[in-house]
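One structure below.
Shown here: the complex without one of its protein chains, the others still in place.
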Amino acid sequence: MQADMQAKIRIEDLTVRYSDGTESLRGITMELYANQINVLFGPAGGGKSTLLRTLNRLNDQADVVTQTGRVLLDGEDIMASGYDVIRLRRRVGIVFARPVPLPMTIYQNITYGLELAGVRDRQQLDTVVKRSLKQAALWDEVGNRLHEPAHALSGGQQQRLCLARSLALQPEVILLDEPTSGLDPISTGKVEQTLQDLKATYTIVIVPHSIQQAARVADWAAFFLQGELVECGPRDQIFTNPSDKRTDEYITGRFG
Amino acid sequence: MFNRQIAQRIAFILISLTALLVILPIFAILGYIVAKGIGAISWEFLTSMPRNGMKEGGLLPAIVGTLLLTLGTGMIAVPIGVGAAIYLAEYAGDNALTRAIRIAIINLAGIPSVVYGLFGLGLFVIFLRFGTSILAGSLTLGIMTLPVIISTAEEALRAVPQEFRLVSTSLGGTRWQTIRRVVLPQALPGIITGIILGLERAAGETAPILFTVAAFFLPRLPSSILDQTMALPYHLFVISTQVPGMPIRIQYGTALVLLVFVLSMNVLATLIRRHYRKQRVW
Partner (left out) sequence: MKRLPGLLTQKRTVSFSEFLIERLIGLTGLSAVALVIMIFFFLIREGVPAFFEVPFSSLWSTRWYPIEDYFGLLPLIAGSALVTIGAAAIALPLGLTTAIFIAEIVPRWAREFLKPLVEVLAGIPSVVIGFMGMLVLAPMVRVALDIPTGLTAFTGMILLAWMALPTVVSVVEDVLDTVPRTYRDAGLALGMTRWQTIWRIVLPAGRSGILTALMLGVGRAIGETMTVMMVTGNAARMPYAPSDFFMSVRTMTATIAAEMGEVAQGSAHYHVLFAVGLTLFVITFLVNIAAAAMVFRQAKRSERMLS
């Protein structure tokens, strides 16, 4: 473990239950580190997506029954009542498993979040669009057709557009929920490479779509099983020398 | 096996025959009215005042009256109806209040049009002292049209994929920003279709305007919303049942004008729906 690792998010005893009881988290305590790719992995239904969506309070609209514990972003509890959720979501961006371009042009997709926040200056927006698309490694492909409808892009391009859309808001944390699950290997490679480039600036939290991807991209990894955090640690420790038997069994393919 | 095939054939033939019994008269009515009424249509018929006890002249005040009433109905029913649809589709929780609203809408949709007329008479004409006026008639028709607009608009809003809302929220959009910038634009064609179908129904109604606005014979154009006016459906009723010796040609001509007025709205709604369904990306 590097000594200079700085905790961006601290989760303390977080418990989440849905009304149908299917997916829940129990007593999660962990840290997520700045300038690292933090990987949350484990079999489906383990609560990884729920945790991700707790980090920018997207669960607010789902039918969550109980939600206890604290989530500290730079030391500030984002679960506190009266916390400005809208600002939180600008600081913590998310990319979903299925790319969902909004029914607008490429350009409008990227400026959407900024315009909601009241940014109107055309020059500023132009700059942001270019920068975000470059960061998401999409500029070369779409830079000359920004005003075409976004849904005309290919699946891989759409997913990178969604990433660029999140980056446009200059968030501090980027959450990715199986961002490459629907993509071909080449597109997946591009997205993974992008993440490596981005971690210099951002805190990245990703739920990978396979153990292989987890092992490929992780700096820091956390293994979730049925709503519980089994263990977490640096990649080399988790993937080569896990301390819990269940982690070992999952990694070596004995279940999941 | 053989018997079952014969049974199927007989059943299908019988069903087809009875279905044609229903469908053919639709053509028959439309065709008959066009054939009998087209001869009465002229520029003068559409743009002049009725004369000589309505037995001569044109339909101008009735056409203008129906236009005004349709417009007034829209001004009442569209903001309230679309607002209520937004509430139901985007804000309402699963609770007793929402159920009460749904039951209320179902009942509004089922209230006989003549009862709306009574209500309009009691509330707008008498209690609020609007008199028999375009205002009272528009309000009555507007309320009658509400359930149609609410239901169709809500359906259109619900058809917009949930993912768009999630994405917008995740980018820092408030609920209203999400509705205004993503959901409403996507639902708009469906909402407009619903509005047109609602107004189509209002334009053709007679019973709700009987005691709230309609004038038997008023050969001038209304000058304020507190004036009475003639209206096409009521006019057709009057000249076909209340005026002896009315030339049959004028009756069919009036029916044709009303039918074209109403059904062109129907066609417009269908065209809008087709056009946007093709363009839709989801």
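First chain written, first letter: the chains are A and B, and each begins at residue 1.
To be clear about the criterion, a residue touches a chain if its C-beta (ideal position, glycine included) is under 8 Å from a C-beta of that chain, and two chains touch if they have at least 3 such contacts.
Being a predicted model, the structure only gives us computed values, none of them experimental.
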Touching the absent chain in the whole complex: find that residue among A:Val64, A:Ile86 or A:Ala137.
-> A:Ile86
So which of B:Pro147, B:Pro189 or B:Pro222 would be touching the chain we can't see?
-> B:Pro147
Answer key for B:Ala19, B:Leu46 or B:Val281 versus the chain not shown reads B:Ala19
Chain B residues that touch the omitted chain in the full complex = 4-5, 7-8, 11-12, 14-16, 18-19, 21-23, 25-26, 29-30, 32-33, 79-84, 86-88, 91-92, 100-119, 121-123, 126-127, 143, 146-147, 150, 172, 174-177, 197, 200-201, 203-207, 210-211, 233-234, 236-237, 240-241, 248, 251, 255, 258-259, 262-263, 265-266, 270
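Everything that follows uses one rule, which is that only the chains that are shown with their structure count from here on.
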Using mean C-alpha positions as chain centres, tell me how far chain A is from chain B in Å, no decimals.
-> 49
Touching residues on chain A, where the partner in the complex is chain B = 56, 58, 61, 86-87, 89-90, 93-94, 96, 98, 100, 102-103, 112-113, 116-117, 149, 151, 162, 165-166, 169
Chain A-facing residues of chain B, complex = 161, 163-164, 166-174, 177, 181-182, 185-186, 281-282
